[in-house]
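The complex appears here without one of its protein chains, the remainder shown in place.
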Amino acid sequence: MDKITFDDPAVRAAFRSIAAKAPFVYGLTNYIAANLNANVLLAAGAGPAIGAGADWPSTFPAGAQGVWINSAAVMSNDAETLRTVAETAKAAGTPWVLDPVAFGAGAPGYEEIVRSLLAYRPAIIRGNASELIALAGGDVTGNGVETTADSGQAVEFIATLARDTGAVVAVSGPTDYISDGARTVAVPGGDIRLTKVTGAGCSLGALSAGAVAAIEDPLLAAITAHAAFARAAENAAQRIGPSGGSGSFAVALVDELYALAGSAE
Amino acid sequence: MDKITFDDPAVRAAFRSIAAKAPFVYGLTNYIAANLNANVLLAAGAGPAIGAGADWPSTFPAGAQGVWINSAAVMSNDAETLRTVAETAKAAGTPWVLDPVAFGAGAPGYEEIVRSLLAYRPAIIRGNASELIALAGGDVTGNGVETTADSGQAVEFIATLARDTGAVVAVSGPTDYISDGARTVAVPGGDIRLTKVTGAGCSLGALSAGAVAAIEDPLLAAITAHAAFARAAENAAQRIGPSGGSGSFAVALVDELYALAGSAE
Partner (left out) sequence: MDKITFDDPAVRAAFRSIAAKAPFVYGLTNYIAANLNANVLLAAGAGPAIGAGADWPSTFPAGAQGVWINSAAVMSNDAETLRTVAETAKAAGTPWVLDPVAFGAGAPGYEEIVRSLLAYRPAIIRGNASELIALAGGDVTGNGVETTADSGQAVEFIATLARDTGAVVAVSGPTDYISDGARTVAVPGGDIRLTKVTGAGCSLGALSAGAVAAIEDPLLAAITAHAAFARAAENAAQRIGPSGGSGSFAVALVDELYALAGSAE
């Protein structure tokens, strides 16, 4: 399996193209992660708008260059609103990212909503191992929003899910794996403290939408988002040191994305 | 046109009066910006409460010394709730601030809600150039929540809007302009990274409510909030340096407001 990191010149160039194009990216997400999601997109050079205000779900996905739906947005919005965003994106040809937070954690009504979104053909699906194995029909269950499986265990499942849905599927973990059904690549890197910052995984969903808004190929877009996030995490870890806490890590992560995007130059 | 900065002794004294009076400030805002909005008000010495919990919209604006409505609050609240807050503030004589986020970005149902709030006579309206030009009936459209116009282009429009609504109107940009319809002043300063921190503009709306809660003259209140915010941004920029990232900038911005308020002394 190929390994790709942010050292790849095509990936670096693709990441810089986000800031060059400054796409408008619209998303539904949960209110725990919303602030970090937006700041990650701003650091990368995209212009985010979040939330289902009045007629935004039926208008903003058509004007946006990229969309994401973090399904935990159901804590603020009903299922119909999520479907309106997905449907509007599909109708307008705006590529969109599905982040099926906490899928497989034991809430059947919630999972039915998430499954119903697949009909609107997301360009990218990203999640942790428990979520994606469960979504692919596998037999691993999560514990709330934490994964109980390793990303390596999900490799076969994401390839199957990619073939079944037509989406590029990306699983996060110590090594991330990304598949379009035909080809699966490994994106190593990151830092354990990513698991100690709420919304870090969700921000990878937002960043994937920023990437797919600027980069035509969804596989390259997903790889770019994951490789940039992993490198930013490594740079943040190096800056704060091994004993640096999770509060400082979250701040440094945004700083390092901002630097990778060339915004500090 | 007069230029005013935080060097003006009247502005400094007015800003310090917020912490001295410690007003209770109530607001509806969006959940992306809510945390930073509250921390900015706390740093300035006000006591914020945010959100439409049960009968809060019909009771808190009457007990508060200042109120703000960030219209993107519609992502959590219906139009009627926004109007209840505005109406309760008006009936109680509590000055309130309108922040018409994303007005002009292409969502007509949303814009109708925002327009309906003008009937409750906000003391201050603040926004970016795209939002305020559109609200004044001009022909510039935004891109999501980002402005596509420069604050300088909005100068005539904010004076008109001030005369039409009776509110003090403030537009944010590289230079902020603030008008009561008769007089328009320029407040220069700030830092480009304010555009890279989600909720920074929204926090200027919250801070304007904190100011108008403690300072009788709405024009001085708006000037004070904008001048303090610009100076805090400059001090934050100086502290983290030109290559400092947007994550560190957001933290330093709150720190510097806290210092300007005299809370660190």
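Each chain carries a letter (A and B) given by its place in the written order, and its residues are counted from 1.
Please note the rule applied: contacts are C-beta pairs under 8 Å (C-beta built on N, C-alpha and C of every residue); 3 or more make two chains touch, one makes a residue touch a chain.
The structure displayed is predicted, hence computed values, not measured ones.
Peer 1: Where the complex has a chain not shown, which of B:4, B:64 or B:145 is the residue touching it?
Peer 2: Of these options, the touching residue for the absent chain is B:64.
Peer 1: Taking the full complex into account, find the residue in A:15, A:31, A:60 or A:229 that is in contact with the omitted chain.
Peer 2: Final answer for the missing-chain contact: A:31.
Peer 1: For the chain left off this view, which of B:155, B:187, B:200 or B:252 is in contact with it?
Peer 2: That would be B:252, which touches the missing chain.
Peer 1: For the chain that got dropped from the picture, name the residues of chain B it touches.
Peer 2: Residues of chain B in contact with the hidden chain: 24-26, 31, 34-35, 38-39, 42-43, 47-56, 59-60, 63-64, 76, 250-259, 263-264.
Peer 1: Touching residues of chain A against the unshown chain: what are they?
Peer 2: 30-33, 35-36, 71-76, 79, 102, 105-110, 113, 143-146, 195-199, 242-248, 250-251
One rule holds for everything that comes next: only the chains that are shown with their structure count from here on.
Peer 1: To the nearest 5 degrees, please report the angle of the rotation taking chain A's Cα atoms onto chain B.
Peer 2: 120
Peer 1: Measure off the straight-line distance from the CA centroid of chain A to the CA centroid of chain B, and report it in whole Å.
Peer 2: The answer is 31 Å.
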